[in-house]
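Here the complex is missing one protein chain, while the rest keep their positions.
The block that comes next holds chain A.
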Amino acid sequence: MHENKGTAPGSTLSRRRFFETLAAVGGVSLAMAGMDALGFGFASAQAMPPPLQGGAKGKKVIILGAGLAGLTSAYELTKAGYQVQILEARPVAGGRVQAARKGFVDTDLAGNRQECNFDDGLYINTGPWRIPYHHQSTLHYVREFNVPVELFNNDNDAAYVFFEKGSGPLAGKPVRKGQIAADARGYTAELMAKMAGKGDLDGALSAEDREIFMAYLVNEGRLSRKDMTYHGTDGRGFEILPGAGVSPGPGKEAEPYAFSDVLNSRAWRVLSSVAGWEQQRTMFEPVGGMDMIPRGFVKNLPPVITYNAKVDRIRQNASGVRVSYTDGSGKSSEVAGDYVICTIPLSVLKNIPMDASKPFVAAMSNVAYAPVNKIGLQMKTRFWETNHWIYGGHIYNDIPGIGTISLPSSGWHTGKGVLLGYYSFGGEAARISALSPEKRAQFAVAQGQKIFPEYGDNFETAFSKSWHLDPYNLGGWAEWNEDGRKSAYPLLNEPDGRIYLAGEHLTYLGGWQAGAIESAWAQIAKLHARVQQA
């Protein structure tokens, strides 16, 4: 251990001071390593690419797909000295990491061709759109390529909750989330405090604990100390805002909703003690669109990507691999190498002939892919900010086919804005995707109008994406069931001969960019270890 600088003789070195000392001497990485050793859970394998030392022995790796798994593989293998070539079916890199902005063209399997017509500077992330703070693998490349990021507002107390399927006076009415939270928690705390006050909880609490528990409830539920009752709280907002002089002066707090109305509204479904791990704040987004991340990769790679190359067949034998593909002009070509890293989604790959064992091929059909819809709606004013004071965050609702409406976390007060008009999954996404792009927009505007009356007058143009209708994805992300995880998943995570699969589908981070990156890290580490042993 380093010297106990600043620690009084005989006193224990506090953990915090210990880490501060480590950081001062060895920088943050040493401090992180120290935290890992002490069980603080910073697993370096998920935050940093694997070290690929010892040389590439002249090997060539064919990478199928220039999404984040393919780009990560290519970047790290190139750095380690491998020769790589990426075959990418689309004319651009990024895979599902797409942003639709002016001029972006997309044609789906049903033949719907859309050209994005947003004003300059406006965009919608049609694929991934947020990066949780603990996705250090994604943030590693954000740092590596100097991609500017801004905060993504994933929670907003002022945002509305809209539940039509509840009952009572709050059903089908936009209600601010903070008001539902204050009332649900206030009334619950009141009930608990009254039970504890009557001694009903004495079996579960010692006399001392009961005192502390009562103090906790008063604080948690903002109860009146006098009668242990919830009477509302200023945090849920005002009927008359406080201000200058005597009028408005102190203003007038809004009355709480009745407990039974809150319960019957079902709006409490948006509340939980803590956000799920993948939804936790802090969250980030790249400035200007999520595709700034793949652009960072492309800028830092040699020209190894062959675009408009659709894979037709993957062959392998004891000495190498060959991949045939159709190029942009419709001509068939073939590339040869030592190994393949295939990042094509299993939904698409299972239709591509491949020399692989029967169980390996069969395993690909053991996973479902999620139908996923998104739509960006360009509005001519940012009425949600100016009229409703909602700056980013989500409008949770139970409107079938809408899922979540989300307001942009950038471009405040700039006039126009693009909001996410729906983000829905499963059967309800399949249903809306059967409509033409124009009808999808009409649907999104008609439904959103129930929450924001300004929708219809402000709507200008839309861009919609249905991932299950994209020929290169056939779904938003892989959805494993328990059986598939047990049998197919481990099999597909191991190479079949010279073919390695990688992508979000081979992780427990399904649908996240971090999944694509960490799967690539895991597979290139295996491939490299094999090359070293040979």
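Brief remarks follow.
To be clear about the criterion, a residue touches a chain if its C-beta (ideal position, glycine included) is under 8 Å from a C-beta of that chain, and two chains touch if they have at least 3 such contacts; residues count from 1.
The rule is simple: contacts and distances are computed from a predicted model.
One subunit of the complex is not drawn; among "Cell division transport system permease protein", "Cytochrome c", "Stage V sporulation protein AEB" or "Ring-1,2-phenylacetyl-CoA epoxidase subunit PaaD", its UniProt record names it "Cytochrome c". Contact with the chain that does not appear here is found for just one residue of A:Q46, A:T229 or A:Q279, A:Q279.
When the omitted chain is restored, the residue from A:F459, A:Y500 or A:W521 that touches it is A:F459. One chain of the complex is left out; on chain A, the residues touching it are 109-110, 128, 130, 269-270, 276, 278-279, 346-347, 350-351, 364-372, 396, 399-401, 404, 423, 425-428, 430-431, 433-435, 438-439, 442-447, 449, 456-457, 459-460, 466, 468-469, 471, 474-477, 479, 481, 511-512.
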